[in-house]
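Written below as C-alpha cells is the structure these notes are about.
The complex appears here without one of its protein chains, the remainder shown in place.
Moving on, here comes chain A:
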C-alpha cells in the first residue's frame, strides 16, 4: 500500500533527498512499523475524544502590548548563517 512513489513525494514535501539505499531501507521499516500499528484498528474508540496535548492549562493569555525583546538583536541574528545589516539573508524565493 505504501509505494516508493509515495515515499518520494513525502520526501520532497519534507525537503529530504534520499539515496536509493535509504529508500530501500525506509520502505522496509515503514512496512514493518505499519504492520505493527494494525493492532490499533481493533481498539474500540467510538465516542472517545482525542487527547491532543498533555496540559490542563487552557487559554494562557498575556496582555496585548509592545515590549522590548529580552534578547538583543545582534544575539538573535548571531547564529544566522547568512546575514546583512542585522537582517537574515536568504536566496530569492521566486526566481
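Assume a contact is a pair of C-beta atoms (placed from the backbone, for glycine too) under 8 Å apart; a residue touches a chain by one contact, two chains touch by 3 or more; residues count from 1.
Criterion: contacts and distances are computed from a predicted model.
Asker: I want to check something: the complex is missing a chain, and I'd like its UniProt protein name from "Glutamyl-tRNA(Gln) amidotransferase subunit A", "Branched-chain amino acid ABC transporter permease", "Quinol oxidase subunit 1" or "RNA polymerase sigma-70 factor, ECF subfamily".
Answerer: "Glutamyl-tRNA(Gln) amidotransferase subunit A"
Asker: Which chain A residues touch the hidden chain?
Answerer: Per the touch rule, chain A residues meeting the hidden chain are 2, 6-7, 10-11, 13-18, 22, 25-26, 29-30, 32-33, 36-37, 39-41, 43, 45, 48-57, 60, 62, 70-71, 75-76, 78-82, 88, 90-93, 95.
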